[in-house]
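The complex appears here without one of its protein chains, the remainder shown in place.
As written, the chain order gives the labels A and B, with residue 1 at the start of each chain.
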Amino acid sequence: MHGIRKEHENLLLQVKGLTKQFGGVKAQDNVSFGVEQGSVLGLIGPNGAGKTTLFNMITGVCVQDKGEILFNGHAIESMPVHKRVAAGIARTFQNVELFPGMTVLENVLVGMHVRLKSGFWGAIIRSPRVVKEERIAREKALEILEFTGLLSYADRIACDLPVGRQKTAEIARALATDPLLILLDEPAAGLNRIETQALGALICRIKEQGITLMLVEHDMGLAMEVCDKILVLDRGEAIALATPQQITNDQKVMDAYLGEEFQCLN
Amino acid sequence: MDKKLVHNLLFIAVVAVTGMVVENIYLLQIMTFIGINTLLALGLNMLMGYAGQVSLGHGAFYGIGAYATAYLSGTLGISPWAALVCAIVLSVAVAFVVGRPTLKLSGYYLGMGTLGFGMIVHILFREAGSITGGASGFVGIPMLTLGPLSFEGGRNYFYLVWTVVFGAIFLCKRIIDSKTGRALAAIHGRENAAVALGVDAHALKLNIFMFSAALGAMAGFLYAHFVLFISPDSFGFMASVKMVTMVVIGGMANVWGALIGAVVITLLPEVLHGFADHEMIVFGLILMGVMIVMPQGLTQGVIERYARYKKRA
Partner (left out) sequence: MEDLLQYLFSGISIGSVYAVVAIGLSMLYRSTELINFAHGEFAMFGAMGLVTLWGQFKLPLPLAFVLTVAGVSMVGILFERFAIRPIKDPHPISLVIITVGASIVFRGVAMVVWGKDPVALPSFSSHGSIEIAGAVIVPQSLYIVAAALVLAGSLHLFFRYTLQGKAMTACAVNKKAAWLTGIPSARMGLFAVLISSGSGAIAGIFIAPVTMNTYDMGTMLGLKGFCAAMIGGLGSLWGAFAGGLLLGILECFGAGLISSGCKDAIAFVLLLLILYLCPGGLFAQKQADRF
């Protein structure tokens, strides 16, 4: 955690002293770290380490007890969720949460909500400007589907797709918010090896677009492959932030978490 | 031509021809009531069917519309059309004030909150006798006129009400088929995912609550100037339940479902008059029966049954 101060200029997201308690359980205990612009940060740690809680606090779903969150140079810790999305933070969910009964295209269009200007009255009056905006939105949604490889599924009901496609659809929906930062909560959970590889490739392509990513991942292979840095959480504390190589060589991390898991895997 | 457009035009034509052909005043009255109830169901359907928020107190907005125009045009003597604007503004303002805290609730708690609100408004109608006429009701609501056109006759009023219904259906469809409609469906499906994508769920729910309050007030206005006498009992708990029933029986999240629900719930008591004292029992049993057999509403229920029947045949 030493390099952070030097690269201050390049940090898209900076978390300082984040603390959150649920009853007697400390879900986050004075967690501080930074995410560099255009990088991929992996978040690992045993179950209950506070990974999802951290995501929830960055997106604003739950409010921290203490601490600061700086995003793109602005303090966002007291912003409501929709303002944070407008500021450029998007996310996917641990359990797929696509909108039931909606097509893939419609799901992506909902993702564009914050980027479309027309409101309630616009819907009623339906001026040429609104119609045009809607047309452009559809075109852009189709582009995103093409980018994620879902174009041929555009008109299928999203929840009827196989799990792998559903996970991709969630990522497409998050991309539709036109984000600077995407938080992926266990994107590879439930995927087979081929799907996981495709996911890794998609993450790299998103990164090439200049979008910063954070992901919670249990698939160590994927995490090692796509992440520039890895943050290790254990019982609400950040115990290490380093490159994947350094993490695998760090005895403390191995003892705390990876050792056990690797043994299980092998 | 567009298939949807054909359906819509066909529907308008059927209603227009019905209005011309039917001579029986009683039948015209019933159909006018169907129109008024359709307005109520449409508004509540936007809230319940599309946004997924239950309201057991929507009778309040119906009543606010009716009493506002009754007081303004009956007691104060201003033009009913000006009173209509005031009634809608008042209803929307009340919806804003009440909706802000209430729509933060969900599930049964939202149901109870709206129920409580509806009961309070109902009691106000009953107790504020100097304005509302109290429990015995408000007499002396003027008839509607527009220039040389009088809405005294059953037929003119029928056309007035149904014109408004067409307008309301048009508005609802536009809202459903827009960014707002998509966001509403998203909230209904998975609220936390919608919020995480930047949909301001609370503001949107409040918007649609206010919209449905406006439709409720519109219906109340039309009701008041049609029957020319209103009493608190038309806007109490049972009125709110009747509205919910129209939406659910017709089938939620379906504009035409609202129409079908309104037809069923308006016609049923008329048909059941023959049962005299047993009317309530039969009405209640039909209500329960439909919900037990077709919890997804008549429209969907009948379509599914027909599909299954065809498959077997």
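The working rule: a residue touches a chain if its C-beta (ideal position, glycine included) is under 8 Å from a C-beta of that chain, and two chains touch if they have at least 3 such contacts.
Quick caveat, the model's predicted, so the values are computed rather than measured.
Trainee: Using the definition of touch stated at the top, determine which of A:Q14, A:N56 or A:T196 touches the missing chain.
Mentor: Of the candidates A:Q14, A:N56 or A:T196, A:N56 is in touch with the missing chain.
Trainee: Quick one: which of B:F11, B:Y159 or B:F283 touches the chain that's been left out?
Mentor: B:F283
Trainee: Just the residue numbers, please: which parts of subunit B touch the chain that's not shown?
Mentor: 48, 54, 56, 101-102, 105, 107-109, 111-113, 115-117, 119-120, 123-124, 126-127, 192, 237, 241, 244-245, 248, 277-285, 287-288, 291-292, 295
Quick note on the criterion: only the chains that are shown with their structure count from here on.
Trainee: Compute the distance, rounded to whole Å, between the mean C-alpha positions of subunit A and subunit B.
Mentor: Subunit A and subunit B have C-alpha centres separated by 42 Å.
Trainee: Applying the document's contact rule, which stretches of subunit B touch subunit A when the two form their complex?
Mentor: Spelled out, the residues of subunit B in touch with subunit A are 171, 174-175, 178-183, 185-186, 189-190, 192-200, 207, 211.
Trainee: Which part of subunit A faces subunit B closely enough to touch in the complex?
Mentor: Touch residues, subunit A against subunit B: 59, 61, 80-82, 85-86, 90-91, 93, 97-102, 106, 109-114, 116, 118-120, 122-124, 126, 130, 134, 137, 173-174, 177.
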